[in-house]
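The next block holds one structure in the form of structure tokens; read it before the comments.
Of the protein chains in this complex, one is absent; all others appear in place.
Moving on to subunit A:
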Amino acid sequence: MGSLFRSAEMTLCQLFLQSEAAYACVSELGELGLVQFRDLNPDVNAFQRKFVNEVRRCDEMERKLRYLEKEIKKDGIPMLDTGENPEAPQPREMIDLEATFEKLENELREVNQNAEALKRNFLELTELKQILRKTQVFFDEHEGGVNPTESMTRALISEDSIARQGALGPVQLGFPEKSIDPEEFFPCFVAGVILRERIPAFERMLWRACRGNVFLRQAEIETPLEDPSTSDQVFKSVFIIFFQGDQLKTRVKKICEGFRATLYPCPEAPADRREMAMGVMTRIEDLNTVLGQTQDHRHRVLVAAAKNIKNWFVKVRKIKAIYHTLNLFNLDVTQKCLIAECWVPVLDLETIQLALRRGTERSGSSVPPILNRMETCEEPPTYNHTNKFTSAFQALIDSYGVASYREMNPAPYTIITFPFLFAVMFGDMGHGLIMALFGGWMVLKEKQLASKKSDSEIWTIFFGGRYIIFLMGLFSVYTGLIYNDIFSKSVNIFGSKWMVNKNWTFENVRNEESWMLDPAKTYEFEQVPYPIGLDPVWQMAKNKIIFQNAYKMKISIILGVFHMLFGVSMSLWNNLYFKNKLDIICQFVPQVIFLCFLFLYMVLLMFIKWVSYAATNDPGLLKSSPYCAPSILITFINMVLFKPSKVPLGCDDEMFAGQMVIQKLLVVCALICVPWMLLAKPIIIMRNQKKLSYSLSHQQMQSAATENGDASVGATDQQPMQNATQVSAGHGGEDEMTEMFIHQGIHTIEYVLGSVSHTASYLRLWALSLAHAQLSDVLWNMVLSKGLIVEDWRGGVALYVIFTFWACLTVSILVLMEGLSAFLHTLRLHWVEFQSKFYAGLGHAFQPFSFEVILDTASAPVEE
């Protein structure tokens, strides 16, 4: 028993483990995940612990695995995830693993290096090939004699050279031109490849540095080339620069270097070029085969690794976790035995013992481990056994504060009250159904969806709260049924109890714009309510909001008061459990009286009003007619202020006989509760302390007297000391007392004012429900109904479009946004209005050493 209603009973244990068996035992405990180890050497630096070396080795292995994983992902090889959970390997297996990883990593690095070198080679050859091909075009053009296209570059060439060119006709650039200047005659061009985006700057630079004495031609390489170091695709251009003279040559070369252009030799004679091109082609082909083989090899290595990588990750992470845990242990003096301290759920002690025995057997040690329960005054951690259904609700509670140890856990009650209060605000069958279907789908497809592990945060939140969403949807359908509201329309299942005559013609209502059906007339109202939910006629009524406000405000308060009373009564169970008799008498009882006598009485008045006032046309029944029906709120305010309520002429000022007297009595009783809550507890504690200290001092005096009698010498030293301790104790006591008074004062004020403000706070149920209903009403009238009034085939088209629009708005605004706001308000009602009545939430959560948790958190960042 004790599941979820209170946190599990915990005990602190001491664990003695044989050095050899420690690893295996901790591994077993990690699989179990029921033990929280305490750090026994908190003052020891992380680098000075016993198993630092092993942890480091694990880190190194993990790094290698991550490298492998990165490479695998780069190649897009699917990683086999069988979901199997290998046991933590024996420590001696670690060396094997290390060797495997080392080998793999080295192999891979080598392959990568080779591949890179090959690729660089390949790139160079491709560039050369491109140069040869492109420059061929340039040379051909010049041999042809006419430039078919006047490039930008041409325009940059100085007037002078153009003039010279013009004078000499077509110039075969790159060839000796003896006739002009025999001294400056050199094989004067360079060819190379440069990044395309650098071209404009390159061109400008060349022009400036060489004062326009160079001629640049360029052509783009259409296919992107792969940069071997970064393996990015880059676009490059081939260029060829013509110039004259040695000086210019060095300058051009320097500029090329500066712009990271690669220069390639380019023979002048066309025959040489052709030959070279042929050579390049064959070499490229050779390289391609080698490259293919290298890639194949790499692929094989990676595919082999991909099969095991998840498995290895699990193993390494487990080893690391075990050594981390072993680092928390203390070494005993003999060095033969490790001592651990851990928190353990009492009910699971047996399972833990079993796990330890298994671990010992596995390690082959003969000495069994010893598990000792320890006495401690420390507050044990809070551990709630949750399952997949309850864990989401527990998370809602825990995000407010983890329950104190063995405190009443609100989570089991929240399972229903949360969806219910949500649904009161979200009451609409249609919207509820959408929500329930979504939640139900997530619940049904739970396993498939969970294994997918999406990294979208919003999805994770939705999926985590799938049971909450499902229940919220179901309850919304129910409250929608009661509100008789489905996408802002009503359904007339049982037949409205309000009647309109069949023969009613236009003449009957000609004079009036609208007509109110009279509840007193038996031919307009059947005198019995619609059996389930609101009568559908109200949906069409013009005074719908007036009627619904009265109803919804009342139910908000009714539900609120019951919810708070429930909360207060939970504190009784807490006090009974912790045997806190004083708190029951001095807090619980006055709290209940206060709440019941004021607010539960108000609820009672609401029911009385519903029963005892009815519409009537009989003047004899005037006193119970709507004319005399008092406002509950005004009555309540007058009751607290001790004022008689003002009533219309001819009405009773009391709803029932003796109301005034009873009300006065109730208020007086409630007011008496305030000083009771405020003073009773501190005064009783103070009196008890006085009694205790009196009896103590009495004893001391007696003992002092005997001492005096026996040894008068010793007593003279002791007396001042005793007095001193007594004085200090008295001081401490006084401080404590004032603190207690202040604390109690705050508590009382909080409760008394809280009762009022919390009751009012439950009116949010009404407000949000009204807002939701109105919003969906507006959406229907403003959007969907517009699509319903268009006639013939155009109507179909219009409705198609408008319905899409309406459906999108319904889901996004009414279900998602309104749902979120209702969710937050419900959360507030639970955290503030409900839990403040009994829940301390001062505990700290139990964090067991569990492989499952460690692996989950470790794999999460990789998913990013």
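Here is the rule we use: contacts are C-beta pairs under 8 Å (C-beta built on N, C-alpha and C of every residue); 3 or more make two chains touch, one makes a residue touch a chain; residues count from 1.
Assume contacts and distances are computed from a predicted model.
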- Note on the structure: Among "V-type proton ATPase subunit", "Large ribosomal subunit protein mL43", "OLC1v1015684C2" or "U3 small nucleolar RNA-associated protein 14", UniProt's protein name for the complex chain that is not shown is "V-type proton ATPase subunit"
- Task: Determine which one of A:Ala304, A:Ile546, A:Leu576 or A:Val756 touches the chain that has been left out.
- Result: A:Ile546
- Decide which residue listed in A:Tyr413, A:Phe463, A:Tyr601 or A:Trp766 touches the omitted chain of the complex. A:Tyr413
- Identify the residue among A:Lys134, A:Lys249, A:Arg406 or A:Lys554 that touches the chain left out of the display. A:Lys554
- Task: Write down which of A:Tyr530, A:Tyr762 or A:Trp806 is the residue touching the left-out chain.
- Result: A:Tyr530
- Message: Using the document's definition of touch, tell me which of A:Phe5, A:Tyr67 or A:Phe803 contacts the absent chain.
- Response: A:Phe5
- In terms of residues, what is the contact footprint of the unshown chain on subunit A? 1, 3-5, 385, 387, 390, 412-413, 415-417, 420, 424, 478-479, 482-483, 492, 495-496, 498-504, 506, 508-509, 512-519, 523-525, 527-535, 537-538, 540-544, 546-547, 550-551, 554-555, 558-559, 562, 607, 610-611, 613-615, 626, 629
